[in-house]
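Just dropping this structure here.
Here is chain A:
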Amino acid sequence: MSLAFDRPILELKDVSFSYLRDKKIIDNISFSVGNGEFIGLLGANGSGKSTMLKLSSGILRPSTGEIKLWDKDVLSYPNKDRAKLLCYLPQLLDINVPFKVKELVGMGLYPYDIPPHITVDEALEAVGLSEKPDSYITNLSSGERRRVFIAMTLVQGAGILLLDEPFANLDIRYQIELLKLLKELKDKKGIAIIMALHDINIALKFEKVMLIKEGRILGTGSPDAILTREMLKDAFDVGIEVVRREYGEAYISYENNF
Partner candidate 1 sequence: MKRIANRRGYSIFAYHILSLLLSLVTCHLSLVTSIYAETPARIISLAPSMTEILFALGLEERIVAVTSFCDYPEEAKKKPKIGGMSNPSLEAVVSLKPDIVLMTTDGNPKEFEERLRSLRIKTYVFKQRRLSELPQGIREVGSVLGVKDKADLLANEIETTINKLKTQNSKLKTQKKKVLFIVWPEPLIVAGPGTAIDDAMNLLGYENIASKAKTTYPKYSIEEVIHQSPDVIFIGKGHVNMKEVSNSILKRIAKVPAVKNGAVFYVSDNLYRLGPRVIKGIEEMAECLK
Partner candidate 2 sequence: MSKIKITVLMLVAIIIFLSALFIGPRIINPFRMGDMEKEILFSIRFPRVVVAILVGMALGASGAILQGVLRNPLADPYILGISSGASLSAAFALLSGIYSFGRFTIPLTAFLGASAVSVLVGVFGWRRGGLWPERLLLAGVGLSFLFHSVLMLLMSISTDEGLRRAVLWIFGDLSMADWSLIPYGLVFIVSGLIISVSRSKALNALILGDEFAHSLGFSIHKERFMLFISMALMTGASVSLGGTIGFIGLLIPHIMRFVAGADSRVLIPLSAIGGGAFLCLADLIGKSIMTPMEIPSGIITAIIGSPYFLYLLRRKDVLSI
């Protein structure tokens, strides 16, 4: 296993992307993700967080550069094989069809012929929805919906999760619970997780953050090293600072912006 640990699961090499010819949304990015890594992507609106995740998932094709999943071009995988290795959860979950919770979670098994990992019940247990397998998704709160889809990704059992703003629409309580759940996953199963974020307070809980601006990486590293006043000013164009207190607690100060 230690060998696999050193090998990057996902690797982006000089990747650029633009929808139209004029403006690059992703501009020559390179980075790699190893086993069990837990990375928060931070950046202002339109900085290219979502695009980076979509490129990594293979749903978008890079204009130049290469994206490798386990040393092979992500676009070269047959769809089902890729789905077993990599899972992408979009930000918008606008489902208006009354699927049942267990039906939705069960869709995580679609890439498989033989159910491999955990069962639907176990996944629902893990996200705290074991009481509601027969509820309709359309009757759930947005927090519950988010957890249903997390359960679906658990069932899908990929080694790397790409989550686009998983904390959006979540109450603070569920934000904490979801973060705990994801960290547990990472620790127990060695799953690598990359997620786009917009809340810097949550990013402070990560081991590794990546700050992006206009499709370029400003820096990657621990929150302490990256979320400095200068870097944040550069990324978000406002003067804010991380305030550290005793016992390692930290929070964002809005200073005199109001």
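Quick note on the criterion: a contact is a pair of C-beta atoms (placed from the backbone, for glycine too) under 8 Å apart; a residue touches a chain by one contact, two chains touch by 3 or more; residues count from 1.
How were these candidates chosen? In short, all candidates are chains of the complex that A comes from, given by their letters.
Given the structure is predicted, the values throughout are model-derived calculations rather than measurements.
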**Request:** Could you check which of 1 or 2 is in contact with chain A in this complex?
**Result:** 2
**Item:** Touching residues on chain A, where the partner in the complex is candidate 2
**Value:** 54, 57-59, 79-84, 86-90, 92, 94-100, 103-104, 107-108, 110-111, 136, 138-139, 156
